[in-house]
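Presented below is the structure to which this report refers.
Omission of a single protein chain aside, the complex is shown with its protein chains in their original locations.
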Amino acid sequence: MMISVDRDEEGRLKDGKNVLEVQNVTKEFGSLVALNNVSIWIEEGKITGLIGPNGAGKTTLFNVITGQFRADKGKVFFRGKDITKLKPYQIARRGIGRTWQVIRIFPNMTVLENLMTAANLRERNAGEKALELLELAGLVAEKDSYAGELSTGQQKFLELVRILMFDADVMLLDEVAAGINPTEQLAALELIHNLCDQKGKTFFIVEHDMDVIMGHCDKVICLNFGEKIAEGTPKEVQNNEKVIRVYFGA
Amino acid sequence: MKKVKLVLVLGLAVVLVAAFVLPGCAPPKEEVEPIKIGCSLALTGKYSWTGERYKEGLLVWQTQVNERGYSSGLEWCGHTEPGLIDGRPVEVIIYDDKSDPATGVKLYHKLITEDKVDLCFGPYSSAIAKAISTVVERYEMPTASCGASDPGIWGGNNLQWMVQGMQPTDEYFPGVADIAAKMGAKTAAIIHEDTAFPISLMNSFRGQLEAKGIEVVLCEAYPKGITDWTPILTKAMAAKPDVVGIGGYEPDSIGLTKAAQALKADAGIFVWTVGAGAPTYVEAVGDACYAMCCESLWEGILDTPGNEEYLEATYRIAGLPPEKHEYHTTFGYLAGQLMEIAVKEVGAIDKEAIRDTLFEMEVETVYGPYKVLPLDSPDSGFQTASKGLLIQWQPKKVGVEYPPGQVIIGDWVKEVIYPYELATAEPIWPHPGWD
Amino acid sequence: MELLIIALVEGILLGSVYGLGAMGLSLIFGIMRIINLVHGEFLMLGAFTCFWLWFLLGMNPIGATFVAMLVIAALAAFLYKVAIFRVVGKFPLLSRVLTFGLAIFLWNFSEFAFGSTFRSVNYPTGSIGFLGSYLSVNKIICFVVALIIAGVLFASLKWTRIGKALRAASQNPRVALISGINIHRIRLLSYAMGGALAGIAGGLIAIQWAIYPSIGQILILKCFAMVALGGLGSLPGALLGGVFLGIAESVGTMYWGATIAGVIAPLTVIAVFIFRPQGLWGVVERVD
Partner (left out) sequence: MNKSDKLRLAEKFKTDKRLWLYAIAVIVVALLIALPRIVSPYLCSVVFLMFIYIAYAEAWNIMTGFTGYINFGFSVFAGIGGYASAILIIDHGIWWPVGWLLGGVFASIGALILGSFMLRLRGSYFAIGMLCLLLAAPVLATTEYLIPLTHGGYGFQFVQPVSDLTMYYSAFFISAATVFVAYKIITSSFGAKLLAIREDEEGAGSIGINTTKEKISAFAISGFFAGLAASVFFAFQNYIDPSSAFSAWYNSLPIIMVLLGGIGTLWGPVVGAVIMTFVEEFFWSVLPETYFMACGAVIVLLVLLLPGGIITWFKSRGILPRTRAI
């Protein structure tokens, strides 16, 4: 499945058809090497999972991709264009949205206002679009509540649909299923699948819950101490020796 | 919904019409009501110390007039029954403008339109007087301004309603240039605060010095709110001036004197403005006040009509002992007296006539002579008669009987050294050193 | 050249007293993360306490300065207990406006109680010759007092238990809380200590310059400049910032004039903030 005609020897799509490519990125904080020569590629319309123990550099990788941190070495390409040196808002406007490990909605604003923050200024019917998205997230009834008053799950949904507000194509989700109840978890995953299948959105998710990763991702990448140790289908990764060693200490 | 809007618009119309039709009902006037004279003073904020003195003077004047019908030295004005004229007492309405020009403007609106004062006194400090001059002009209110010395307020503005009672800044350092030239001084240094009054003061001082052939080797401004004066004085003293002129306010004179003492600054004469004439100055710097000169606009020892009586009255009414007297108090008293003379001359509260009198009269008050430029002059209202004095703190001489108006703080006596005909002592030149 | 050396020495003498006041502000900021706008009034009240003790009781001004320290420390502790603690750690504007209101109150209370007259402690001690000019012995005494106080403060912060707790709280309030330090006591203590430093600096100011109720408004802005130069929350930084400001004012006045010297401080602060936000000597830490 991985090998086909228009792929190079490492298995990545040729001719810049990968929607997102990270090439040989290194990021250091003083003496700590958070990312060491990491290269990954994300295919359009797929769900890619990112796993690894705590401190493996998952969030740092997200931060490098979305411009919060600037890579010390290496480059990030989005649809074949170099976005390494862009500012976070420029990257977001190109179509990469993200959520955070700690929910970062705006608690003292209403749900609707939260969505409006992400609206394009020139967009005429931003309000209608926001309502549509709220419907998608099942939050229409809460549109005038302060976001800080929502349940954790609702806040996660809000954060997710907020990215859709500016039509992001690639969504980087940091622990989307953490801290919410199983029902909400299912709903969230269903939403992700729907977006993926129907609207062709690309997802890149950090997740600790192996069931989520194994059951829903098309491809999984495993990081450890800032290095990529495995990559492939969930099954391949699951059976990878290095991954097993990292996770089970064997 | 359209009808709702219609109703609202109609409502608006009704309210508007009602508002315009309803006349501002004025209460019926009582027959014997006091003559109201209004002013705003800096009772809080940065000029509050002087504002308080001005207020004292006004209150002393008011009390005297209400008690016996005339104030010290103005018996010749007649009307010796209590009250200003027609047995009507004076009520001075004083508001606090927080040393803020905008508040001053607001308050003069209030005084004129709401309290319906008959006449006005000027505020303290040139900045606020500049701001309110437009208001009194617009409402055509005769105003005696005795707290603003900046000539710029009158110069070229052809004011029609406000007169200057006190000396303009040109009169602030009288005779320094003259004395210095006599003593053979060659150079002078000027340090001043960068605000309206010190700037205009120092400009005229500079002119006086240059006219006498004394070279100004350094003229330096310092911003408001400076705390340490040693550097600026070190710089000034490095130019080795014979005359050191310093323009600023009260705290500056203390700080600069202390700095001069610390540096053992050596010059022929030190001249200060505003602060150094005050009793508190001597208390704060002690013996360092020796031979320090300061401008003075009025002294208790002057031979003006009613001066002695005025000193007694201030002691009785405001509790200010004669030996601690301060000319800022006399500002207020002067304002009162000018109005008193004008009103009694006219014999009625006729604003235009009072204004004409204020601009035309040529009189002697407790404060000294008074005359302003006439209405048709471009600088109308500008004071021309009143002259300034120069004082110097000198050691108290043993066995000398000082007149009651002489200010004596501890071992230090405030002596007038200029003009020569009024001098009570010879100037000390050069500065005797700091030991 | 001689003029430059004189200016430098004058600047250091001046800056030490400035720095003492700024250290209090920095201490309070470091531990409570509030901008203590009432600090200027602490300085002013310290100055007046010193003045009244000298004027009414004939006390030695240097001794009176230490009494002023205690008085202002007590006042600060009182204010903390009554009001300040309620806004610590809240939206920063609240503490700003609260301390601003307190400052207006104290300032106008002093104006009401003492009158707006300018005063000064008359404590002449002569001058000593220095490079053809003179230095005031008074200033040298004040400098020595400031150094002793700063020394005692630094030593106690370094070696005593409570000092260590203070430093810990300053570096990271949350961690300090976890490690069992009573953060409220620490805050109370730091606020009182800030007041004490302001009180003593105020006393030294009363000896050197003229004082009046609104002087606090001028002094606090200078304190800001110093604290900013030294890095927010850093005590040695505040002292050095004070010395830097003193030198800048004194050298600037001699070479470019007092007006230019007046803008050196604020513009330096802005430049420092933009290019070196941790201050010139500051401890590297994020402050939000």
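Order as written gives the chain letters A, B and C; numbering starts at 1 within each chain.
The rule is short, and it goes like this: a contact is a pair of C-beta atoms (placed from the backbone, for glycine too) under 8 Å apart; a residue touches a chain by one contact, two chains touch by 3 or more.
Only a predicted model underlies this, so the values are computations on that prediction, with no experimental measurement involved.
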{"item": "Chain not shown, its touching partners among those shown", "value": "A, B, C"}
{"item": "Given C:210, C:232 or C:254, the one touching the chain that is not displayed", "value": "C:232"}
{"item": "Touching residue (missing chain; options B:43, B:85 or B:292)", "value": "B:43"}
{"item": "Among B:141, B:179, B:221 or B:338, residue touching the chain not depicted", "value": "B:221"}
{"item": "Residue among C:4, C:155 or C:260 that touches the chain left out of view", "value": "C:260"}
{"item": "Residues of chain C in contact with the chain not shown", "value": "29, 33, 35, 83, 86-87, 90-94, 96-98, 100-109, 111-112, 217, 221, 224-225, 227-228, 232, 259-260, 262-263, 265-267, 269-270, 273-274, 277, 287-288"}
{"item": "Missing-partner contacts on chain A, residue numbers", "value": "66-68, 87-90, 92-93, 97-98, 100, 104-110, 113-114, 116-121, 123, 126, 144, 146, 162-163, 165-166"}
{"item": "Positions on chain B contacted by the hidden chain, ascending", "value": "3-4, 7-8, 11-12, 15-16, 19-20, 22, 24, 43-44, 95-96, 98, 100-102, 105-106, 109-110, 112-114, 126-127, 130-135, 138, 152-153, 157, 193-196, 199-200, 221, 223-224"}
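What we mean here is this: only the chains that are shown with their structure count from here on.
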{"item": "Length of the line joining the C-alpha centres of chain A and chain B, rounded to whole Å", "value": "75"}
{"item": "Mean-CA-position distance for chain C and chain B (Å)", "value": "36"}
{"item": "Where chain C touches two or more other chains at once, by residue number", "value": "none"}
{"item": "Numbers and ranges of chain A residues touching at least 2 other chains", "value": "none"}
{"item": "Chain B - residues contacting chain C, complex", "value": "44-46, 48-49, 52, 194, 220-223, 225-228, 230-232, 234-235, 237-238, 250-255, 258, 261-264, 275, 280, 283-288, 434"}
{"item": "Contacting residues of chain C [partner chain B, same complex]", "value": "3, 6-7, 10-11, 14, 108, 111, 115-120, 122, 124, 127, 133-136, 138-139, 205, 208-212, 214-215, 218-219, 221-222, 246, 249-251, 253-254, 257-259, 261-262"}
